[in-house]
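Below is the structure I would like to discuss, written out as structure tokens.
Removed from the display is one protein chain of the complex; every other protein chain stays in position.
Order as written gives the chain letters A and B; numbering starts at 1 within each chain.
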Amino acid sequence: MKPEEIQKIAEIEHDMRMAYKYRIKVCCSSGCIPFGAQKLLKAFEDAVKELGLQNVCKVARTGCVGTCSVAPVVLIDPGNHLYQNVKPEDAKRIVQEHVVNGRILEEFVYKNEAYFSKQYRLVLRNAGKIDPLRIEDYISVGGYSALAKALTQMTPEQVIYEVTVSGLRGRGGAGFPTGQKWNFVAKSTAKPKYVVANLDEGDPGVFANRTLAEADPHAIIEGMTIAAYAVGAEKGYIYIRSEYPLAIQTLKKAIEQAKSYGLIGDNILGSTFNFDIELRLGAGAFVAGEETAILSSIEGLRATPRPRPPYPAVSGLWGKPTLINNVETLANVPLIILNGGAWFSKIGTPKCTGTKCFSLTGKVRNPGLIEVPMGITLKEVVYEIGGGVPEGRKFKAVLVGGPSGGCLPESMLSLPIDYESLTQAGAIMGSGGIVVIDDESCIVDTARFFIDFCMDESCGKCVPCRAGLPKVREILDKIMVGEGTEEDLKVLEELSYLIKDASLCGLGQTAPNPVLTTLNYFKKEYLSHILDGKCPAGKCNIKRMEVVKK
Amino acid sequence: MSERTVKLVIDGREVFAKPTDTILKAAKDNGIYIPTLCYLEGLTAYGGCRLCVVEVKGNPKLMTSCTTPVSNNMEVITNSPRLNKYRKQIIELLLAERTHTCSVCVANGSCELQELATRFGVDHTSVSRNWKRFEIDMTHERFVLDHNRCILCTRCIRVCDEIEGVHVLDVKRRGKDSSIVIDLDEPWAASYSCTSCGKCSAVCPVGAIYVKLKPLSETKKKELPEFVVERRRR
Partner (left out) sequence: MAKVKVATVWLSGCSGCHMSFLDQDEKIIELAEKIELVYSPIVDIKDFPENVDITFVEGAVANEEQLHQLKTIRERTKLLIAFGDCAVTGNVVALRNMFQDSVKEVLERAYVENVDHSKQYPTQVPKLLENAHPLHEVVKVDFYLPGCPPSAELINYVLNEILDGRKPSLEGRFKFG
């Protein structure tokens, strides 16, 4: 395929789209499928057929728009009307009213404008717009034109320059400047080189990468291919956890399509550049998402992290230079190439450019997947997008950054979301999990839950994490049944610092965050368990003090 | 042989090292002590026990000296209250992790963990000790594998893989449930791949793998991997 042909496909697609007056898009991602999205898609197709509207109205699947709490959802173009909680039996009525009578069915309309008004969709630009299973859909919205631009008009150095100028930083959580990382790999002289896209999103309650892969797989593939061109790699792996069957299926199909169109493989778009992508499945280990553990896993070994240095950019897969980027990072790349790094750098804050996807869950009115510009405050996310905690409950804390994130209190809500501010507050950007906790939850119990998770997921290689986390949990257990002492709090803190400072990889280094932040911001609640024998949330089953003292 | 061309400062002392040296090697060559446990000369560095962590100026993270290469003008601190506190905590965690009962252990008196506890003054464990019971594999005619004493340093795995070239041993499960396995988790006597060379018992820092009816002091040969590697180089 030649670069011009991409344009041609886009035009044909555009004409085809224009042939239909209406387009009914049924969300078929993992959030809506359990609520019968597949049946709903079929019901709409049948309804359109039944009403003889095949030439006016196109029914298609699409990716997630993020309003997972009102699943399943259907979008109708023109106008991008969002219908919520639609059941298959409603399909015919909706088609009849909306398409035939031109009347919007108010009872189904998603009315929460605030949910979208504060968001900025870059990475998820095509989610809810295109059919993820059709490469032509992606091309029709400008897909692969960035790849064409990079291959035909830019040198690898220019690509890296644009990415560097954009200020894009790693979305996997650590926030390392992407351009710099690419530069390291590009400078390594050893061959072959590899590109690894990290889609091993293992945090409980986090589903941003999954949504991206299910809604817009080609954005990942395009970003990866551009990255490979920039660093000089010929082979890429998408490492995805096997718990994401739909995303795997979608990506598999996307890779096949891209191959058949010559967008990956040999002589891409008629150039001399070759790049092949292979899917690698994880085997259910959280730690496999750690950048060096991924390497071990792809090599066929136990997914245990390796000490750095040597960094993967120098010695990665099979000892060769390897670029590892999160898929969210990669999905930004085509936009940067098309619009320029300077354009991208104006989004967000000067130090943290662009947007970040967050999985907003817990005790909020509108849970779901959101994408916000960097620098937005936690308050805006929790109260304006999330709608605050449900009626009758009180906000207690917000956990930012997944299981190894930090629990921040109400007083910290004005904190802007960027890598530095979060780290300073004791939280992390991490995988982009935001869990809102209300006054019904006990803070010790919350910390224990996340420690428990990290303890189970520790690979067992280094001592602080393997042997330390079980001890941290033991002490939290003790506090929860009212047997804790103030001395225990001291040991808890000391252990946490050991694990944070001396562990081998990011898992151990961040695992104590929930404990350290709760000890910092909610010490009263710990002391209440220990000194008064009371759990403020009424959650813990504390034995009476007399018994404890005996 | 490369020259000692790299100049670095360890604990305030200016020292010279080869470009291929690690911080640990440079320190050792200059008589500076850094505690180690999973590290063994001649085997690939593992970086698991974290005892050899040091502070490197300009780097907010602690680095394992056994894996970090030296670089010019690097400033290293191997001995600080913070580092020693962490080392003590690590030793405590290891002692508490499994049922280390020195008085009834075959390694008593030649155990590296015991020595480290003495050296760092770890006179008790402030965290409670685990008493989980693991099966002891005594099926082999000469060797015993006692998981109750294992510290998961993986020296045995590495010596079996890299020196003997067999890779009988590996780790199963993860986190606190990790344990050493023989072949595909079979009793030792049932292993087809084991050559019964005994190198695993020669390098075990504790009393987890030992020769039946012999105190570890008689069978331990810590210098074995280094010797073999040195010979191979010739």
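Going forward, a residue touches a chain if its C-beta (ideal position, glycine included) is under 8 Å from a C-beta of that chain, and two chains touch if they have at least 3 such contacts.
All values derive from a computational prediction rather than experimental measurement.
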item: Chains in view that touch the one left out, judged over the entire complex; value: B
item: Listed residues B:T22, B:T99 or B:T219, member touching the removed chain; value: B:T99
item: Residue of B:Q114, B:T154, B:S178 or B:S201 in touch with the missing chain, whole complex considered; value: B:Q114
item: Contact footprint on subunit B, counting only the chain that is left out; value: 95, 99-105, 108-109, 114, 117-121, 123-126, 128-129, 131-133, 148
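As a convention for this text, only the chains that are shown with their structure count from here on.
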item: Computed distance of Cα centres, subunit B from subunit A, in Å; value: 38
item: Complex interface listing, subunit A residues touching subunit B; value: 285, 287, 302, 306-307, 309, 455-471, 474, 491, 494-495, 498, 501-504, 509
item: Touch list for subunit B against partner subunit A, complex; value: 45-50, 53, 61-62, 64, 67-69, 85-86, 89-90, 93-94, 96-97, 126-128, 130, 151-152, 170-171, 173-178
